[in-house]
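Shown next, in structure tokens, is the structure this report addresses.
Heads up, one of the protein chains got dropped from this complex, but the rest are sitting where they should.
Every chain is named by a letter (A and B) in the order it is written, and numbering of its residues begins at 1.
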Amino acid sequence: MLISLDPQDTRPIYVQIVDEVRRALVLGTLGADDPLPSVRDLAVKLRVNPNTVSQAYRDLERQGMVYVRRGQGTYASPGQQGGAERRLLADGVADRALHEARRNGLTVEELIEAIRIHDNQRSSEESQ
Amino acid sequence: MTTALPTRINGGDLAVDTRGLTKRFGDQVALSDVSVQVPVGAVYLLVGPNGAGKSTTLKVLLDLVRTDQGTAEVFGLNCRERAPEVRANIGYVPERPDWGYGWMRVGRLLKHHALYYPTWDADYATKLAQKFELRMDRKIGVLSKGQARRVHLTMALAHRPPLLLLDEPTDGLDPLMRDETLGVIADHLADSPTTVVLSTHHVEEVERLADHIGVLRNGELRAQMSRTDLDAGLRRYRVEVPERWAGAPSLNGSVLRRVTSAREVQWTVWGQEADVLQKLTAAGGTVREVAPLSLLDATLALLNPND
Partner (left out) sequence: MTSTTLHPTPEPRTVAAEQFRAVGIAIRTEAYFYLGALLVLAILIFASTIRMVHMHPSSGGRSGFVYGAAGAVPIFAMAFLIPFGVWRSEDPSRRAYHWTMPVARGPHTIVKFLCGWAWLMIATAVYLIFVVGLAVGISLITGDPNRVAAGAGWEWILAFTATTLGYLLTSIPVIGSDHAWRWIGGLFLAFWVLIGVSASFGLPDMSIALRSIWDGSYGLKAAVFGLERWGGPTMSAWLVAMPLWIIGSAIAVTLVSYRHRE
């Protein structure tokens, strides 16, 4: 599982880390009972304050996405590819899309319509 | 311009606590009533333009500079009266490249430094020396700025001091070494409980490490707060406004930056998001976008408000 941070993302780092882990869990790149990188390793790799990584891991643990084995590290909780997690991911994507829409002065209906059209175009391209 | 920018960090144990530091060098005011609070375990970023007083503040902690007024304490110890004890707990990387006995070889200088700090970890020093690719047999006086800086970093980190004072730690280093250095610092933080005060111009580099910020300008501490408070309190608002908009007087004093065009303004505002939104809407604007700022943009706004 690779965690990387988008330098353009201005959200707090721990939020980004939590989202990245959630994404990995839903996609399956982080499977049930797979170990997460240690706080130290991740902090060094990302050049991030270890406290921030700890915060993210605590948040993940609180949400039940990971569990901690005393003295051994943090592991992915099983059953994270389910509907609840997917909905959370979708929620994040929707939030960003709505944000963009708002910025461009579009209504929600206009956005949904545009998404449908775009998706249809894509499907027809792919089936050719 | 008055803003409600916070300048005090309250609560918790403080690793560094300065109160009302004032210092003049002849006519020049180097520090003016500077009260820095660094909580234990924080990574505190000290930002400001050249000559703002960043290096001077760090030097006060080491008793290299004595202020005309004010006191400074590190872990509760007075920096002037108990200077040796304070310095025993500090790892310092100075801005100046000529640090250490120029005529001494790097390897010998590390041994020299080690004897002054009983907590020196020789294995860690070796590891750092390898990481930084130090040339042990060269005299430190002939090293380039970047090479010398790496020796200084090794000297500061190897005894695992509770407080690190890093004055432009990546200055003079090539991009690869800069990145290595940040990794070393992150690694060091994970290993040893350390408070860090670092001053750097490369704000983007330390964006992910810093959790507190202090903004110095012309010797004055303009703002001081945790990153959480900064993230929560500073926003960029893109607002659609009617023609000949009269502005939002209720926000006067909180707007740090304004970019104006005919029908749209982009304001960087300090305040509670809900409160600001309400005031902007009440003044007749339509808020199109609310975005948090990168640390660099936040720093620029705090340093250089164009109001």
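The criterion applied here is as follows: a contact is a pair of C-beta atoms (placed from the backbone, for glycine too) under 8 Å apart; a residue touches a chain by one contact, two chains touch by 3 or more.
None of these values were measured; they are calculated from a predicted model.
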Among shown chains, those touching the left-out chain: B
Full-complex contact with the absent chain, from B:G100, B:G233, B:G271 or B:G285: B:G100
Of B:A83, B:A232, B:A283 or B:L303, the one touching the omitted chain in the full complex: B:A83
Of B:R108, B:K131, B:R217 or B:R288, the one touching the omitted chain in the full complex: B:R108
Absent-chain contact - pick from B:A15, B:L110 or B:V184: B:A15
Touching residues on subunit B - with respect to the absent chain: 13-15, 40, 59, 62-66, 75-77, 83-85, 87-89, 92, 94, 96, 98-104, 108, 112, 115-119, 141, 159, 161-162, 193
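The working rule: only the chains that are shown with their structure count from here on.
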Averaged-CA centre spacing for the pair subunit B and subunit A, given as whole angstrom: 30
Contact footprint of subunit B on subunit A as seen in their complex: 5, 7, 10-13, 39-40, 43-52, 99, 102-103, 105
Touching residues on subunit B, where the partner in the complex is subunit A: 41, 43, 179, 182-183, 186-187, 189-191, 204-205, 208-211, 227-228, 231, 238, 240, 288-289, 291-294
